[in-house]
Every structure is written in C-alpha cells, then in structure tokens.
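Every protein chain but one is kept in place in this view of the complex.
Right after this comes chain A.
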Amino acid sequence: MRSLSTGATGMMAQQLNVEVISNNIANMSTTAFKRQRAEFQDLLYQNMRRPGSTSSDANTIVPSGIQVGVGVRTAGVYRINEQGNLNSTGNTYDLAISGKGYFQITLPSGETSYTRAGSFQINAQGQIVTVDGYQISPAITVPQGALSVNIDATGVVEARIAGQTNAQNLGQIQLATFVNEAGLEATGDNLFLETAASGQATVGNPNAVGFGVLRQGYVETSNVNPVQEITNLITAQRAYEMNSKIITASDEMLQTATRLR
C-alpha cells in the first residue's frame, strides 16, 4: 500500500520541522539569532496513466492523467534574515546593525568570520572583542585612560581622553554585506562563514548605500517571534498526527482488503 509509506515520509518531514522550530524557540533570546525554516519538496511521481495519453474511447485525450506521488522530502533548512528588534542596553560596546551588514571578526585561525551579534567588550589590551574574545576587524584598541568611547552611526570610533580637549579617533568599524545572506554557513556561536552560495563579502562603512547603520548601546534581538513559532509548532504537531492517521487509515484499508472472501 503506497499511502502507508507516503504517510511515513510525511511524519519524518514533520519531525524535522519540529526540530527546527524547537531550535528557533531555544534561541529566542540569542543575540541577533535569525530563525530558520525547514523547506520540503514533493518526492517522485508514479505515472498510472500518462497525461496526454489516449483514453479508452477513440480520439479522446486524458487531460491530466493519473500521477500518484510517493511523499515528501526535506529540501533544506534555511535562515530567514529579517531584522530583529533593537534592545537598549546602555553598554558602550553594544552595537546593533539596523539594516544590512555583518561585523567582521578575526578568528584565532586568522580566518574572517561574520556576525550580527554586536555585544562587544574590551579585553585586557583594550581591544574590542566579541564575548568569545575574538577581535573585531579592522582591529580597534581603546587607549587606557579613555573617559568615554563614542561610536557613531557610520562606524567612526572616538574616545574622550582625560586632559585632551578634542576626541581622539580610534578607527572605523566596517561592515560586510553579501549578495545572498541566506547562503552563509552558520558555525555556531553566532558566527557565519562565507560560502559559494553567499557570494563574496562586500566591505563598506555603515550608512553607505546598501549598508545598515550602527546603534551604540543597543543589541539586536533574535527575530524569533514566539507566537509564530508556537503556531508553527501546533501546525507541525497536527500535521504529524494527520500523517499518522493516514498510516492508520491505510492499515485499516489493508485489513479490510485481507478480510475479502
């Protein structure tokens, strides 16, 4: 019975759907987390009667034929890059990107990684680093004795230093954009790597054409919408149940068939 295994593919797909939803909910409070969506596609079709073939009556052509599908498969899980809300924290080194772009981070291996999680800190050497201690690129060092650090919307970092009348320029924070953000590879810890699907990074200053602006003292929250996720969860659970009903019903039909005398 084909529908038995079709129902099974449906149950497997919904299980993966629930897994993706649960990861979204688990990361509801992760800074700049982008929710994911599981994508499904239909499986192969078996032609019982080819569309366009002639039917039993002469000269009549079957308009649509009988094609029976054999279920569903997972095509992929992809990221939804909608902007998250900006949350005020008041911390000097918290930066949120409003609009497009990623901060560039230098990994210990020397590789450049990308993130939108702008909850930065300074380390013992005064360098601006991520919560994991990786340096922002281009590197910016805050001198000792800085009274305050100001980062403007275009990424210019300035420090007010005791005994100096003018603010001292510390550097410029740059952002990277990608033609296809959805193609970035997530490596955990809020970090992403460039891939062939994302295209090469285009680096520029915040607030330039095609780049977002920086907001000091804010962090971008995750774009997970709890209500939506719960709704999706309910839908997925029901879909799972319905697919299991298909299996039960197919089983009963099979049972009926075996009772034939």
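In the analysis below, a residue touches a chain if its C-beta (ideal position, glycine included) is under 8 Å from a C-beta of that chain, and two chains touch if they have at least 3 such contacts; residues count from 1.
FYI, contacts and distances are computed from a predicted model.
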{"item": "Protein name as given in UniProt for the chain not displayed, \"Substrate-binding domain-containing protein\", \"ABC transporter permease\", \"NAD(P) transhydrogenase subunit beta\" or \"Flagellar basal-body rod protein FlgF\"", "value": "\"Flagellar basal-body rod protein FlgF\""}
{"item": "Residues from chain A at the interface with the omitted partner, ascending", "value": "1-4, 6-7, 9-10, 13-14, 17, 37-45, 47-52, 55-56, 62-72, 75-76, 78-83, 100, 177, 179-183, 196-200, 202, 209-210, 235-236, 238-239, 242-243, 245-246, 249-250, 252-253, 256-257, 259-261"}
